[in-house]
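These notes concern the structure reproduced below.
As you look at this complex, bear in mind that one protein chain is not there, while each of the others sits in place.
Let's look at chain A:
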Amino acid sequence: MVENRPVSTFLTHAVLIAGVVFLCFPVWMALVASTHGPEALSKAPIPLWFGDQGFQNYRDLLTGGLPEAGGVPVGLMMLNSLIMALGITIGKIAISLIAAYAIVYFRFPFRMGFFWMIFITLMLPVEVRILPTFDVITRLDMLNSYHGLIVPLIASATATFLFRQFFLTIPDELVEAARIDGAGPMKFFRDILLPLSRTNIAALFIILFIYGWNQYLWPLIVTTEERLYTVVMGIQRMANSGEQLPVWHYIMGTAILALIPPVLVVLAMQKLFVKGLVESEK
């Protein structure tokens, strides 16, 4: 910084620490609550430090079909979430890569028309057209299936646009060289373009994985069978259990289990994540 004043440096750190505490405290409390039994969480004030029920709570959650938890083991819900998140991520990346390739490296009638058709979908989040989309899924008999969970969400304007921008920065000489060496379009795509896109694919993978894992409304309406419940959607059945009192130690345990995979992905691949986020949204 321009000047060096101890007081303002101290204040800066104080502000940052306050911010970190504000962001971490809720999850800390969730983590603490998930290690207590129901008695400790029945009246205020609830404990601020860990209890000794943690191991048992998580074992019950992961394997047992708790009636309070909707009868579905959280382990199974997490597996469903993983399948859905990976399906959406890989699907989006695959179809966006080839679509962007077609738009950048070929000239054909209606090229820009197709581009705008994909692009305009940016404007239509699933939340605003939920009922007619549900209707379409019903007609196509895709309710209660993994492909019903995955396929409708894999069209991606963002990913197509990002790959298009990236392909445009690749020097033309590479294509010329490839053509002189007799490489066809698919060989060029596989042997040159894909390896060059590695970093972009990885960065996008993180963002899309989080998007897929955190889906809520779509699993809520597409699945009515409990064996297909995903964890982020499944938690609301516990929180809104109606007549009975909510079982907070299980709910918080489920919340922690549900947020661990995407948070780990962000923390483990922080640099790629920041790159992917700042580039894909701009």
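The rule is simple: contacts are C-beta pairs under 8 Å (C-beta built on N, C-alpha and C of every residue); 3 or more make two chains touch, one makes a residue touch a chain; residues count from 1.
Just so we're on the same page, contacts and distances are computed from a predicted model.
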Legend entry - Omitted chain (choose from "PP2C family protein-serine/threonine phosphatase", "Anti-sigma regulatory factor", "Tripartite tricarboxylate transporter substrate binding protein" or "sn-glycerol-3-phosphate transport system permease protein UgpA") - UniProt protein name: "sn-glycerol-3-phosphate transport system permease protein UgpA"
Legend entry - Of A:86, A:143, A:175 or A:192, the residue in touch with the unshown chain: A:175
Legend entry - Hidden partner interface residues of chain A, rising order: 1-3, 8-9, 12-13, 15-16, 19-20, 22-24, 26-27, 29-30, 33, 41-46, 48, 94-96, 98-99, 101-108, 111, 114, 117-118, 121-125, 127-136, 140, 151-152, 154-156, 160, 168, 172, 175-176, 179, 184-186, 188, 210, 213-214, 216-217, 220-221, 232-233, 235-236, 239-240, 248, 251-252, 255, 258-259, 262-263, 265-267, 270, 273-274, 277-278, 281-282
